[in-house]
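Complex shown without one protein chain; remaining protein chains in place.
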Amino acid sequence: MAMKVVLAILLCFVACESLVSAQESERRRFRFTTEAQQCKLDRIQVRPPSRRIESEGGITELWDEADEEFQCAGVGAIRNLIRPNSLSLPKFHNAPMLVYIEQGEGFMGMNYPGCAETYEAQSTQSSRSTRRMGRRIGAGRSGEDQHQKVRRVRRGDMIVIPAGTVQWCYNDGGEDLIAVAFMDLNNDDNQLDLRMRGSFLAGGIPSESRREIRGSKSDDLVNIFNGFDQEFLAEAYNIPTELARRMKEERSSGLIVRCDEEMSFLTPELEEEELSESPFSRRGEDSNGLEETICTARVQHNMNTQREADLFSREAGRVNILNQLKLPILRFIGMSAEKGHLFPNAQHNLHWSMTDHRLVYVIEGEAEIQISDDYGNQVFNERVSRGNMFVIPQFYPALARAGQEGFEWVTFKTSNQPMKSPVAGYTSFFRALPLQLLEQSFQITTAEAQQLKQTRRQHTFLFPPSSSSRSRSRSRRA
Amino acid sequence: MAMKVVLAILLCFVACESLVSAQESERRRFRFTTEAQQCKLDRIQVRPPSRRIESEGGITELWDEADEEFQCAGVGAIRNLIRPNSLSLPKFHNAPMLVYIEQGEGFMGMNYPGCAETYEAQSTQSSRSTRRMGRRIGAGRSGEDQHQKVRRVRRGDMIVIPAGTVQWCYNDGGEDLIAVAFMDLNNDDNQLDLRMRGSFLAGGIPSESRREIRGSKSDDLVNIFNGFDQEFLAEAYNIPTELARRMKEERSSGLIVRCDEEMSFLTPELEEEELSESPFSRRGEDSNGLEETICTARVQHNMNTQREADLFSREAGRVNILNQLKLPILRFIGMSAEKGHLFPNAQHNLHWSMTDHRLVYVIEGEAEIQISDDYGNQVFNERVSRGNMFVIPQFYPALARAGQEGFEWVTFKTSNQPMKSPVAGYTSFFRALPLQLLEQSFQITTAEAQQLKQTRRQHTFLFPPSSSSRSRSRSRRA
Partner (left out) sequence: MAMKVVLAILLCFVACESLVSAQESERRRFRFTTEAQQCKLDRIQVRPPSRRIESEGGITELWDEADEEFQCAGVGAIRNLIRPNSLSLPKFHNAPMLVYIEQGEGFMGMNYPGCAETYEAQSTQSSRSTRRMGRRIGAGRSGEDQHQKVRRVRRGDMIVIPAGTVQWCYNDGGEDLIAVAFMDLNNDDNQLDLRMRGSFLAGGIPSESRREIRGSKSDDLVNIFNGFDQEFLAEAYNIPTELARRMKEERSSGLIVRCDEEMSFLTPELEEEELSESPFSRRGEDSNGLEETICTARVQHNMNTQREADLFSREAGRVNILNQLKLPILRFIGMSAEKGHLFPNAQHNLHWSMTDHRLVYVIEGEAEIQISDDYGNQVFNERVSRGNMFVIPQFYPALARAGQEGFEWVTFKTSNQPMKSPVAGYTSFFRALPLQLLEQSFQITTAEAQQLKQTRRQHTFLFPPSSSSRSRSRSRRA
């Protein structure tokens, strides 16, 4: 009982926080009014990307933000595959993003205007960086460079990118780097429309190299310098016209380019980085919110760390939650995320989100998922698998059962402190309700009502496989 | 003069608060752009409910949120009549609500996920609850139950229900319980569209039993379990398939059911409840905001308490205001309310709301009400009476005069700290303006300007009947 109270208090805290902190959220929603704009989701679908842009150094896939569910939720999604020794060119977007590194590792740069160039690279720093020196002919003090922080990213990392912030990503690893990005278009930081807009600061794609999966727009996508007259740029920057022309140039190599030679960036040792992710340093951050300035804000969190799991069951699986209490910058971005792993045949409790829309991306395995609308209509009943993406709208109840190989997913949420309401189990509606009320509501006996109150009583969201599913799975295997 | 300054300071405080606290408000509005969406309110109308759903245990009436003014204001309304010994089944809505108990009394439950089951019901508790014991056959420890807080509600209570929160209401009194609910659809807590959505956790209505007042949609409205496969549910809950089937069942008894037997819930003594409403305990709440957690937040306030009136005139009437300073949870909900009583022939000052749309519901009596738009067109000129509901849009000036029997109303507002700007009287535009400016603006003499400045000088919003209206009323009676 004591434990129960403690858990209850902890859970209350989360619930309470979600209201208290709402005041600090950047989350601001618009509402639809005309027929065309309503969230009339008779059927929710697993959506494949609608556009695919092949570049020299990788592939960019875009989900169509005009799809019914995406539009209702006001979200967008992009998947980038960056080949080894390739660079996703610098760009900024019109809405805040959460980027999940699905595979590989590399460097990621994010540039805030006005932050100091706090990384000093010197020629003696590393053998790799000296290798490049040969090319630095003509530079004043050859071999020296100062720039803003460059981050090391790896599989499992979630990175927060504020709206309008320039970012780039370089794959220095041996395998393809795959990054899945979630944009919250209906965020207050985006005062434009609900279109995904990426503004490139270099590169560009010739129209013929873009392959439309569904027939949509095919404008030229070139870098922003193309919008300015060459000599105007040259004068503004006090540079030769030829260099200004070079900047504007649409590169046939596209949005992701293969680099002439391997790049290496100064980063602190990996061990130190790990250290800074210890619970102690994080606690320090909580007390300050943004530490000193946005320039030093933590924007990165690894979602794969098992010892940091927020829900954990030896029989059912685990869930890592990333919210504003873990990563304070989320407080100002109005988003959060969750990464989960269900063991084979385990289930995720029937529940609805009280606070946000969710975009689910399947990383591994399979699951059967059912979603209901407010009228009790089944709007989704699919077996989802790797690479699938779908929306679960706010207030829509959902239920999931992992397949034979288990189920691993990442969920992006449009709230910085989300709250879920489960139907059964430890913190559920069934347990909260007086017994008599269950009896009268469902016209059942006291015994049945007690069965509902007691079912899965020790579990919250993750249910171990039931005996029936185990036998079913056995029979299937047979 | 000193009193004037004190009042001015108090009023300033309110004004100031409304700006200061706006930062904590959940109020976030979208704007319309296309022709179709504009607030083109050439005429505001008193709106009757557009749908009526008859259930075994009562009647549910819904106002059409697509009506011009409702759509402009982004609000919806529902009126429930619950017969004695009947239960309005558990459900949740897609937007925060304010519920006003117009008549009767009963129990209301609201379930937050994660809050502890802090109410322990035992068989020895009350004679009423023992009566039920006979039926509790098969229960493990018969006669014991733990559940979340259940609230006693009665006539005059205003209850706050956050979006997505499960609520139910049981009438244990002798007369019909009537509850009028106001939904703020355009609230940031609702990320879906502007439709009213009620998701039932039990019950449901067969399509034939729904009577459409105006020809609108007639989908089946059943409980959310209907959206899931029976065996999927049975497995998830580890319950017999038969019980899962029972839960999904559409009950012909509808959304409000008559109970087999009288229910009774454990509640603290009424006296203690009254005590907790004393000004002292309330002052304590102010200092903390949400007290400890959302689980113990106060969500209920009686609007009929004369000694708590915020505006009070022996000749004109009184107004009770409910804002975030009285009920801190409103700070996170972005709504507020007001209940007023005008004496026969008394008037409510000409004024406009600087901060919010208002939905007015007439409880008793009659009034003549006129509303103007920004172009000086009269958009409303009606004699409203009991049960009428109408919208006063933000910035639209309005003026009211009570009928022969007086006028009693409740106003729901889409702001957590509303501010009104009166034209005449103690805190008005007329008094704030320099004399010369009144002269030049209206081309009137200094004497007339002074008359405008002095008129109703001791009153703020409630004006006693003028002599002319008294005589008029006499002549009518004659």
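Chains: A and B, in written order; residue numbering restarts at 1 for each.
The rule is short, and it goes like this: a residue touches a chain if its C-beta (ideal position, glycine included) is under 8 Å from a C-beta of that chain, and two chains touch if they have at least 3 such contacts.
Remember, predicted model here, so these are calculated numbers, not experimental data.
Peer 1: Touch partners of the unshown chain, restricted to the chains that are shown, please.
Peer 2: A, B
Peer 1: Return the single residue from B:A116, B:V379 or B:V410 that touches the missing chain.
Peer 2: Considering all chains, including the one not shown, the answer is B:V379.
Peer 1: Consider the whole complex, including the chain that is not shown, and state which of A:G109, A:G173 or A:G403 touches that chain.
Peer 2: Selected residue, touching the omitted chain: A:G109.
Peer 1: In the complete assembly, which of A:L233, A:M303 or A:L327 touches the absent chain?
Peer 2: With A:L233, A:M303 or A:L327 as choices, the missing chain is touched by A:L233.
Peer 1: Can you name the residues of subunit A that touch the chain not displayed here?
Peer 2: 23-26, 28, 30-32, 34, 36-37, 71, 74, 87, 89-90, 92, 94, 109, 111-117, 119, 121, 132, 135-140, 142, 145-148, 150, 162-166, 168, 170, 185-186, 188-195, 197-204, 219-229, 232-239, 243, 246-247, 249, 251, 257, 259-260, 263, 265, 289-290, 292-295, 329, 331-332
Peer 1: Touching residues of subunit B against the unshown chain: what are they?
Peer 2: Counting only subunit B, the missing chain is touched by 4-5, 8-9, 11-16, 19-20, 22-23, 27-34, 37-39, 72-74, 186, 188, 347, 349-350, 352-357, 368, 370-379, 381, 393-395, 397, 399, 401, 414, 419-424, 427-429, 431-437, 439-448, 450-452, 454-456, 463, 466, 468-469.
The definition used in the following text is that only the chains that are shown with their structure count from here on.
Peer 1: Working from the CA atoms, figure out how many degrees subunit A turns to land on subunit B, in steps of 5.
Peer 2: To map subunit A onto subunit B, rotate by about 120 degrees.
Peer 1: Averaging over Cα atoms per chain, report the distance between subunit A and subunit B in Å.
Peer 2: Here the centre of subunit B sits 38 Å away from the centre of subunit A.
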